[in-house]
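With one protein chain withheld, the remaining protein chains of the complex are depicted in position.
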Amino acid sequence: MSNFFIASGVVLCLFMLLALYRTIFGPTIIDRMMGANIIGTKTTVLLIIIGTIYERVDMFVDIALAYAMLNFIVTIGASRYFAHHKNIRAEGYGVLNHTPAKGQIND
Amino acid sequence: MIWQIDIMILTLIVICGLFAISVKDLLGAAVVFGAYSFLMCLLWTEMGAVDVAFTEAAVGAGVSTVLFFAAVHRSSRQVKARVSGAMLYKGLGLLASGLMGGVLFYASTDFPDWADPASPASSHLSPHFITQTIAETSVPNIVTSVLADYRGFDTMFETAVVLTAGLAVLIILRLGGCRTAGPIREKNAAIQAAYKDSIIRFVTRMVVPFMQLFALYVVAHGHHSPGGGFQGGVILGASFILLAISYDLKMALNRINEKAALLLANTGVLIYGGIGFLCLLLGANFLDYSILHRILPATDEIAARSHAMLGVEIGVALTVMVIVMIIYNNIVSNGSYEKGL
Amino acid sequence: MIDTTQFPALIVVIPLLSAFIVCMAGCFNRRLCQPLTVLALAGSCWASFATLGQVVKSGAIHYRLGGWAPPMGIEYVIDHLNGLVLVVITTVALLAAVFAKISVAEELPTRINLFYTLYLLLVTGLLGMTITGDAFNLYVLLEISALTTYALITIGQPRALHASFNYLMIGTIGASLYLLGVGHLYIMTGSLNIADLAVILPELYSSRAILVAFILIMVGIWAKMAFFPMHSWLPNAYTYAPNGTSCLIAPLMTKVSVYIMLRVMFSLFTPAYVYQYLSMANAIVWLAVIAIISGSLLALAQKDFKKMLTYLIIAEVGYMVGGAWLANEYGITGAILHILNDALMTLCLFLAAGAIIYKVGGQQLTDLKGIFHRMPVTMTAFMVGALSMIGVPPTAGFFSKWYLILGGIQAARWEFVTALLFSSLVNAVLFFRIIEIGYFETPEDKGVNEAPLSMLAPLLLVAVSLVVVGIYSGDIVSTIIQYAVPKGI
Amino acid sequence: MELLLAKYNYWIYALIMMIGLYGMLAKNNLIKKIIGMGIFQTGIIVFYVSTGAKRGGTIPIIEHGHGEEVHEVIKALDYVNPLPHVLMLTAIVVSVGTLGVALAIALRIYTEYNTLHEDEILERVND
Partner (left out) sequence: MINTLTIALMIAGLFFFLATTVGVLRFPDFYTRMHAAGKGDTLSSLLILVGLALYNLHLLSAGNILVTIKILFILMFIFLASPTATHAIIDAGYESGIKPWANENNREGQDDLAD
């Protein structure tokens, strides 16, 4: 059974590598946030899998739970950024030289 | 250790680290850095360092990423290359890091193999901690017993470092003369936000009590499972950050105002230092908890150590919780305490 | 209840706990902060003098924190070397705290309670670094003192902002390299206690990892003390810091780093390894020579007299590092004695500078016109500090320089001797320029306008102590320092 | 493969520290420098935690220690080395403290100079 868990752990790592592509290359900042969120979810699962491999899951569930919570906070925090800065491009940063992006709805 | 996962994650970490400093958008860099911390957390668990992983999950992946968002929110996202002298700085950086890398690789040839049970690090001091912790402190979590007792003095100063950081942020931003909220334009934001964020707010209302309860469990159960004062304190602080993010800063500040925060933070470290000083007054050395059995009812020397560690952890949790809030509140509002993320 | 065996703990614990009490008291009444700070530092100072007395009487003291035996737990070790440094730190901190009252109330009116809290935490960090016998504990305290310093510098003039950011970067690199060096020692030996490491290490001296550990620790400490190639952060950071801050950090930060370097060289590693096994001494003395010469020359080029003093600090760091690496008894004695003397004379000069800036309102050399007529007492004290810096006989500065020169001659390092003489010459030129401006140029108004008593008292005390330490330096060397110098070099 | 397994962690930590140091020294943007600082510090943590790993060791919490007596003898080889974990808990907390202070200073610089870029700040400082 242990080998199966290790194998699935490695497979999850490979999926993370693919999700990392979105995190790193975007193209937009929100794609990056999405990629990070996906990595976060996979990490939660992987933590429990590692716990199962160590056969001490009782010690790992707390970490996984804390992890899920903090991942949630990070995602909410990142998305709330756009309640204040309505532009996904870095060039039009802040509001000092704010120009409405294409298709902006709120103006 | 699980070497298959170890190799995978280390490779991912290097990729993440490389791009965290090369992405041309600060918010993006912060997100990639967050992902980097996620992976770090996995690396620690895989090597069996559960307490480190817990701290990394709470501090590295959670709070510090949010702090980056807050700082970018208050400043700008733009990254510009140097106009002149870029090559000089690049050359300098490459030279210095190449030199350091060379030295470190050179040293690594002499290291004992990774995960070798016979290496000096694993055979000199640590066997004592592993075999004696139950007998000497009755705490099964060896990390907690070493952290709060054998090396409790380090931990006291570590708490003092946290407090110092909080006070430093306070003195730099809050009292730093500039009280304007920074370059943010708010357009009838309150009405819009209340309407838009009803889902997030609803979920937050459900999650926050659960989180705080969990944090208290982490503090109290640190003797038997990973966790303890720092981790619990950070999660408590993070729950207030979640409130501040999904409602607004005022909401979190109404819970714990500025003066109370300062008092609580100092109380936390004073609990720690006070327990140590109590030992000194009772005639033992500083932080020698075993003497406390004289004043704690129905304990022997070993149980006194265990109980004192719990007290110490509570002090740590108090300080860390408040300081995490202070740092976040100041950075997100540029010291004005007006508008948050 | 508390007997003398607990004094080593009290030295550090009193300022630490009172820092929190000051912060809490400051929430209710700000006027309590400064008296409480002075009280706490006085207690700590008393404990450190008592501890030094014990050390002189009965040799090194070991104190187990938490009651655990050393390699498991953390222990404090006080011997002649750090007993002396502890006394220096507590005394300087006490005097600077007395001085700080007025200048902080003027410069930082809204931040008094946090200022004193951070001040006490900084002193705690420095004391803890000095007293500890555990390599990792030292790192934690290094970071406490570093974080407080960043904060205390940042709240100065606007130009301090970027300076303190740079300091933060360099400081973090330095502390991290130190930590990494300790990690290399840990992976090779499995221990963190300095005494325990010193026992295990000799078998491993041929190891590459140990060599790298030594280099990493040294480079880390040098970055912290602004030794020559890594000095660029220091002048701006110290110049634009508030006066209350710079009076504390300018005399102490670099000196404590020098102490740590000596501790690592002599207690963690052995002089035999450092001087004979490694062939670095030559290069490092040359770096020290460059540090001395460039520090002195750059000081000559400044128009801002506080900045001028900060460049002198860089030169002084060169004295001490060079002296320590001369690898003979005179050089090391000179370096240790110079820790004491330089702390006192830098304190003297910065206190005087603080008083002048408080009264005059500017820190350019041109602001000093006629200053001797307006602030005669302050300038007298300033001149005592200046003479000591130049190295004029009855003052303390002469004696440590004398030992350093003797060491240089004995080791036949003529470049070091030349640099010392050159730097004395430059110091003479610098301070006589101040005399020229301050004495001979006519002031705009001639009324005497002396600094308030709470500033003058510590200043005069330091000036007097400079002379007293100078006169008794032979006794200090024979009762304390000669035991601190490692045997058999 | 043997060599790779034995040294991979130590190579990677050196690489991470190089990346971090490069970021701290060469980057123009202050927040990028701070990110570099974070990476630099995690490199050290990788190093320390790697020293604590032990083949065949489980996590450093005594098994069945929860509420009941420990019957079997505790063997040091069964548990990974807890000491580096303790040290690194401290280091992580220190690094987040440094991060907070660094961000605070960067924000003050931004309010003062309205830029986060080192060259522009230096330009304005030297004016």
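We call the chains A, B, C and D, going by the order they appear; numbering starts again at 1 in every chain.
Criterion: a residue touches a chain if its C-beta (ideal position, glycine included) is under 8 Å from a C-beta of that chain, and two chains touch if they have at least 3 such contacts.
As the structure is a prediction and not an experimental result, all values here were calculated from the model.
Enquirer: Among the chains present in the display, which ones are touched by the chain that isn't there?
Expert: A, B
Enquirer: Quick one: say which of B:V14, B:V103 or B:V203 touches the chain that got left out.
Expert: Of the candidates B:V14, B:V103 or B:V203, B:V203 is in touch with the missing chain.
Enquirer: Tell me, which residues in subunit A touch the chain that this view leaves out?
Expert: 1, 4, 8, 11-12, 15, 18-19, 21-22, 26-31, 33-35, 37-38, 41-42, 44-45, 48-49, 52, 57-58, 61-62, 64-65, 68-69, 71-72, 75-76, 78-83, 85-91, 100-106
Enquirer: Go through subunit B and note every residue touching the omitted chain.
Expert: So the residues of subunit B touching the unseen chain are 24-25, 28, 196, 199-200, 203, 206-207, 210.
Operating definition for what follows: only the chains that are shown with their structure count from here on.
Enquirer: Which contact partners do subunit C and subunit D have in common?
Expert: B
Enquirer: If I count C-beta pairs in contact for every pair of chains, which pair wins?
Expert: Contact tally peaks for the chain pair B-D.
Enquirer: Report, in whole Å, the distance between the mean C-alpha point of subunit A and the mean C-alpha point of subunit C.
Expert: Distance between chain centres: 47 Å.
Enquirer: Touching at least two other chains at once: which residues of subunit C meet that condition?
Expert: Where subunit C meets two or more other chains at a single residue, that happens at 136, 140, 143, 147, 150-151, 154, 186-187, 192.
Enquirer: Got the subunit B residues that touch at least 2 other chains?
Expert: 26, 30, 48, 50, 63, 70, 72, 76, 78-79, 104, 108, 111, 119, 121-123, 125-126, 129, 151, 154, 158, 161, 164-165, 168, 172, 176, 225-226, in rising order.
Enquirer: Inside the complex, what are the residues of subunit D that reach subunit C?
Expert: 17, 21, 24, 30, 33, 37, 40-41, 44, 47-48, 51, 83-84, 87, 90-91, 94, 97-98, 101-102, 104-106, 108-109, 112, 121-122, 125
Enquirer: For a test of understanding, state which residues of subunit C touch subunit B in their complex under the given definition.
Expert: 1-2, 6, 9, 13, 16-17, 20-21, 23-24, 27, 63-68, 71-74, 110-111, 114-115, 117-118, 121, 124, 128, 134, 136-137, 140-141, 143-144, 147-148, 150-151, 154-155, 184, 186-192, 200, 207-209, 211-213, 215-216
Enquirer: In their shared complex, at which residues does subunit A touch subunit B?
Expert: 6, 9-10, 13-14, 16-17, 20, 23-24, 26, 29, 32-33, 35-36, 39-40, 43, 46-47, 50-51, 53-54, 58-60, 62-63, 65-67, 69-74, 76-78, 80-81, 83-85, 90-91, 93-96, 98, 106
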